[in-house]
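Here the complex is missing a single protein chain, while all its other protein chains stay put.
Here is chain A:
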Amino acid sequence: MGKKFLKFEYLLLFAVFTIATCGLVYELVAGTLASYLLGDSVKQFSFIIGVYLFSMGVGSYFSKFLTKNMLNTFVEIEILVGLIGGLSSVVLFMLFESVYSFQFILYLLVFVTGCLVGLEIPLLMNILKDKVEFRDLVSNVFTFDYIGALLASILFPLVLVPQLGIMGTSLFFGMINISIAIALCFLLKSELKKVYLLRAKAIASFVLLFVVYLFSNTILSYSEGKMYGENIIYSNSTQYQRIVLTHNKSDYRLYLNNNLQFSSTDEYRYHEALVHPAMSMAKQVDNVLVLGGGDGLAVREILKYEEVKNVTIVDLDEGMTKLFKTNKILTDFNHNSLNNSKVKVYNQDAFIWAKNSKSKFDVVIIDFPDPSNYSLGKLYSLNFYSTLKGILASDAVVVVQTTSPYFAPKSFWCINKTLMDIFPQVDAYHAYVPSFGEWGFSIAMNGFETNFNKVNRQVEGLRFYNFQFDKFNYFSKDMISKDIEINRLDNQILVRYFDEEWGKL
């Protein structure tokens, strides 16, 4: 009897240890996920820990009402904790897209897990209270509880997340949790009622977690997360491109077909440099055209000028503009610019659209992807710019993002030279954007009514551009390239330059 009891006690204490480890892991998973997805890790961790501890208190309180079949209840709770805690990260990842209810679900899951974990320790103490001296019981239970907590908090950042990933960690600990339940089912079969049913439940739950675990590793593009080296919080393949949003610390990054589109920490530098020189130099800014730029960030800058009457965006990808119209995080970035009443979005091919358009624009902001293939190369061709000229007001200003003058000087000056063949005044400038490196733009004027040193209007509150254009158009020797050809549809020389220059990196 004594030996058997020893076994019983150690078994349950081992369970305490495991429960504590698992409980803390779930808490850490929730905190980490919340700060990954929502940002502001101090706030998220603080809230999660608070809610978690509070809900453990709620669970502890309700433990006194559980008086019948306590051992059975304990095993059942064990299964439930494993299931809910284990699946929590998967559920949260899946639901992130419908971001409005996301926080509610996050805290609901934290609360439920906390309650269940809170039930466990008091319940266990009630089970053991008749079999063990109370002094020993309290000391042992809490000792194992805190050891488990320490182990979890050390393993989590050092081993678990790097090795298993967030999803893998929570699923793995869910399985550990349930395996304790399974072990109890077998070892304490004489103490348990309806042991077969309990066993079946436990095993089924384990199998479910295991299957999801297999999926989390193989199907849920584990490799992609590795490739980005950041946490992917949204990804979607539209008809035209693959959109991936990642989050790391306070930085969100958007990738289109694996090319960085912006980083939330420094995109203001890029977008201010893209938009404000042209906007300040233009004679008029009533009608502004944005080609590409479906993220609405350039539009955000344009709308800072109150005299702007209409902004027309032409972006091929409806998936992109839709995302930046509806996703809460993203509309926070672009200040909901795509939903502004001045803004009209056309999801059409820019070249074809420009050929057919009858409007005239005062400012054109061109933010196409880099000319990395022959399709995109067409949008930087002589023919494209002469088509564009057809929809410009007589003194319109056009600005084009023209890749990096440092990494790709030939490409950069090729676009500049191509513009020179069409427009009477052309200049180039560059800005340092940490996530991109040294980045460049070409700016062209359709007439002579204004020039590059004129500031016809400016706005307050910019963080980067100071309306002194002459501070931006100086190029050091290492960013200059000569003997460049004009990019035409029939030579697509730009794509060759670009391939040659970026291919070297």
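Here is the rule we go by: a contact is a pair of C-beta atoms (placed from the backbone, for glycine too) under 8 Å apart; a residue touches a chain by one contact, two chains touch by 3 or more; residues count from 1.
To be clear about the criterion, contacts and distances are computed from a predicted model.
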| item | value |
| --- | --- |
| Choices "Transport permease protein", "Twin-arginine translocation pathway signal protein", "ABC transporter substrate-binding protein" or "Carbon-monoxide dehydrogenase small subunit" - which one is the UniProt name of the chain not shown | "Twin-arginine translocation pathway signal protein" |
| Residue among A:271, A:300, A:378 or A:410 touching the omitted chain | A:378 |
| Residue, one of A:69, A:237, A:259 or A:359, that touches the chain absent here | A:237 |
| Selected residue (touches chain absent from view) among A:108, A:150, A:197 or A:352 | A:352 |
| Missing-chain contacts mapped onto chain A | 93-94, 96, 165-167, 211, 215-216, 219-222, 224-225, 231-237, 239-240, 316, 349-352, 355, 373-379, 381-384, 488-493, 495 |
